[in-house]
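For reference, the structure discussed in these notes is given below.
Yeah, one chain of the complex is gone here, protein chain that is, but the others are all in their spots.
In this document, chain identifiers A, B and C correspond to the written order of the chains, with residue numbering beginning at 1 in each.
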Amino acid sequence: MSDITQLRKDFPTLKQTIEGHPLVYLDSGATSQKPQAVIDAVNLFYTKNNANVHRGLHTLSEVATTQYEKVREKLARFLDVNAMECVWTSGATHSINLVAAGLTSQLSTGDVILITALEHHANIVPWQQLAARTGAKLEIISVDEHGVINSDLALAEIQKSKPKVFACSHASNTLGNIQDVQAFVAKAKELGAITLVDGAQAFLHLRPNLRQLDCDFYVLSAHKALGPTGLGVLYGKYELLNALPVYQTGGEMIDTVSFTKTTFRQAPAKFEPGTPNISAVLGFGAALDYLNAINFDALHQYEQGLYQYLIQRLQSIDGIKVYGDLKNNIGTASFTYKNEHHYDLAMLLNSYGVAVRSGHHCTQPLMQTLNLNGTIRVSLAFYNNRCDVDAFISALTNSIELIEG
Amino acid sequence: MSDITQLRKDFPTLKQTIEGHPLVYLDSGATSQKPQAVIDAVNLFYTKNNANVHRGLHTLSEVATTQYEKVREKLARFLDVNAMECVWTSGATHSINLVAAGLTSQLSTGDVILITALEHHANIVPWQQLAARTGAKLEIISVDEHGVINSDLALAEIQKSKPKVFACSHASNTLGNIQDVQAFVAKAKELGAITLVDGAQAFLHLRPNLRQLDCDFYVLSAHKALGPTGLGVLYGKYELLNALPVYQTGGEMIDTVSFTKTTFRQAPAKFEPGTPNISAVLGFGAALDYLNAINFDALHQYEQGLYQYLIQRLQSIDGIKVYGDLKNNIGTASFTYKNEHHYDLAMLLNSYGVAVRSGHHCTQPLMQTLNLNGTIRVSLAFYNNRCDVDAFISALTNSIELIEG
Amino acid sequence: MTYQEIYTKLEKSPSWQHSYREIMLLGKQLPALPEPLKTEQARVKGCESTVWLHIDLDEQQQHLLLVGDSDTRIVKGLLSIVLALYNGKTPMQALEINAYKEFEKLGLIKHLSPSRGNGIKAIVDTIQQQVSQWA
Partner (left out) sequence: MTYQEIYTKLEKSPSWQHSYREIMLLGKQLPALPEPLKTEQARVKGCESTVWLHIDLDEQQQHLLLVGDSDTRIVKGLLSIVLALYNGKTPMQALEINAYKEFEKLGLIKHLSPSRGNGIKAIVDTIQQQVSQWA
């Protein structure tokens, strides 16, 4: 445990003051902070090894290419899949769009695309567009009044709707709920669905084993998992992945080009058309090394302990209502205070150096379901500690006083 | 002039040895090296200001958002257009794909998409795909035996084919030729075409004024212009840009989302769906500052002088054949030596620390036209100097001796 | 409250918390807009908060008449500062007002940043645009 409390030191951003107060960063769900090792890897690339990848014969290009492809292998080991099944994209949003576009020819009128009521817009709108293009129906697994999906009802819903496509977040960005995706995926696949799990939030906190999870596609964003911005991952079971048609086309993904006929390479190359985000891939490699060096069980226990402490302190304040599944959570707490507007609370919290997110968190349909115009969201990562929670709680009580005073 | 020779010092990558020789980097057409100021800007973001942009109320997020949007304005001033007309993408390839996808509903059977014979695959394949989707015909403006487009013939070709879409590189990545895009665009627009100029290569060397150039769309990649990887630009005249349908969908680009109806924001937001490559945008901002601080006329003269020196020294070697337009060039020389394979020469050059590119340079159709299986490409930037050219020429003559000896 | 009074209150604020308290008090003093006036047309969209604004010209007096509301305390307070700045001014007088400069002087300029997206910047821009048509 003592190790984990030392990790915070690796994050230079956390060592600053905001409005005269030490920064209390509780917005890791939006983007995680980066350990020095990741920053150094990006820096090293630009100061020493900067070159384009693939096709270059010179040493810089070869070094860059080798390193770039090694990170793909590292990621594959991390996820327990094959490197060929990992496509670099520009983010989780891009990854989902790639799949949704690629499934166009596989759907027709009346087919069901099934998602849940707590998805991020990035895991709603591409499916809505796919439905509009193909005549498929978008159906929704509902949440209860706390924003929680009941697994049995969800399984029944899958059984009933017999989806052609099933997409579900591994963990909710707004509420932190961990979905029972393994059961959902198994059920949906049994009924012949193509399954996609949105791991944008879960990846850092749960370190999924995709061979076990057995979903067809899994997406994530590096920037939410200690890595640089502008990089995402699309994992896909090789046959399904390779069967998707090309998405964007260009230099790197072709086999031969003539004005009359062009042939494409196989996955993952066929989905990586232009110069990739090389520096981000190398930075993400450093992030994976960093994660690999930490005992995951201890880390997970630490995060969960911190989360429980947060919830307990939050709930001790009269008028606070916390949404979501408080048992099964990646460490994200979404709450309201009486009828106060999240905007006011967030602004006041910021004046104490506390960075939280407020609003609909790109989950407007969930907000509509919960009959809210927004919440305050506190999202933890392992580099947070009890001092952060205490500082937050004290800022929150002061803010409430300011508002009510 | 003395100033410009000092700029090299700002590029840390250039201060290294490869295979025991000082690095001679002549592959800027693949990706440019980065000045320290760009590396520092990326570094500063990750160590101090790292946060997601838009929607966050806390200070870090606000600082990041403000800086991010300021770079858009800076870029717009650089291009002499409006900030609203500049979309951040993940690269030039992405930008072209966005436009080609967006024009689908505007084309029908028999319409002509006109491109040239020297385009990069990224400016061929998306149009080929668009043609395949819509029944449009892809037509080609040809090059002569040196790989040069005759402007009069090109204008006649535009006149004859009356294209609905006209796409042309501002400068060729393989040969460096600068196309007479201003005249081509004017002609094509006169005939009602939508025009796109691929500025991936030209942007750094020519600093186009897009108000004057008057094309409908212009694309570029930051990594080829002193900026970080994973970032591109799509400029579009506002009405045409905003009229393109949404491309990728997700969190940032929506106005309201419900399961029954989703509305989108206006350009540029509507084309920026996920978390953008924030660090790259800030790095590219530093690149623009860096460029703005250099007198462009002097820089251009310097680059052109260096290029003429390179050509003169290259042509003094018996058996060397240089392709392309040697008068109108961004500073890229593509050549062959007798029947020797470019691979051998590139490998040998690398053993002297000289980094060049060899092969088809993602322009297979051009290679077919020139009846070549590849060339050696030397691409200069302002941080190169005569010592680089001399070192390259000496390595080349040594390599030739090795091969023939 | 007149703008001058507001200015005196906020000018030498010792802390953000103090400013926010004053701003929220200002908001409380601003009468709520009757629900029927909270129309879609009067609505200025901010990312996180909603603001409504009605702007009119008293034709006889040639004075500006502004009323507004917001669903958040802070934005409502900021709005009341803007209203105090412009209310009762002639279009010509209003044109002279530089709300950005005033917010700067009050130490509130960051609330007018485009990235803040709270609607206040949009309000100020709307007023200026409307006023320049009347002036």
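Here is the rule we use: contacts are C-beta pairs under 8 Å (C-beta built on N, C-alpha and C of every residue); 3 or more make two chains touch, one makes a residue touch a chain.
Note that the structure is a prediction, hence the values are computed from the model and not measured.
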| item | value |
| --- | --- |
| Touching partners, among the displayed chains, of the absent chain | A, B |
| Touch criterion as defined above, residue of B:132, B:243 or B:402 at the omitted chain | B:402 |
| Selected from A:62, A:214, A:289 or A:390 as touching the chain missing from the view | A:62 |
| Per the touch definition above, residue among B:240, B:347 or B:372 touching the missing chain | B:347 |
| Where the unshown chain meets subunit B, residue by residue | 19, 340-344, 346-348, 351-352, 358-359, 373-374, 398, 402-403, 405 |
| Missing-partner contacts on subunit A, residue numbers | 53-55, 57, 62, 65-66, 69 |
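The rule is simple: only the chains that are shown with their structure count from here on.
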| item | value |
| --- | --- |
| Whole-Å gap separating subunit B and subunit C, where each centre is the average of the chain's CA atoms | 46 |
| Length of the line joining the C-alpha centres of subunit A and subunit C, rounded to whole Å | 38 |
| Per-residue multi-chain contacts in subunit C, two or more chains | 47-48 |
| Shared-contact residues (touching 2 or more other chains) in subunit A | 19, 343, 346-347, 358-359 |
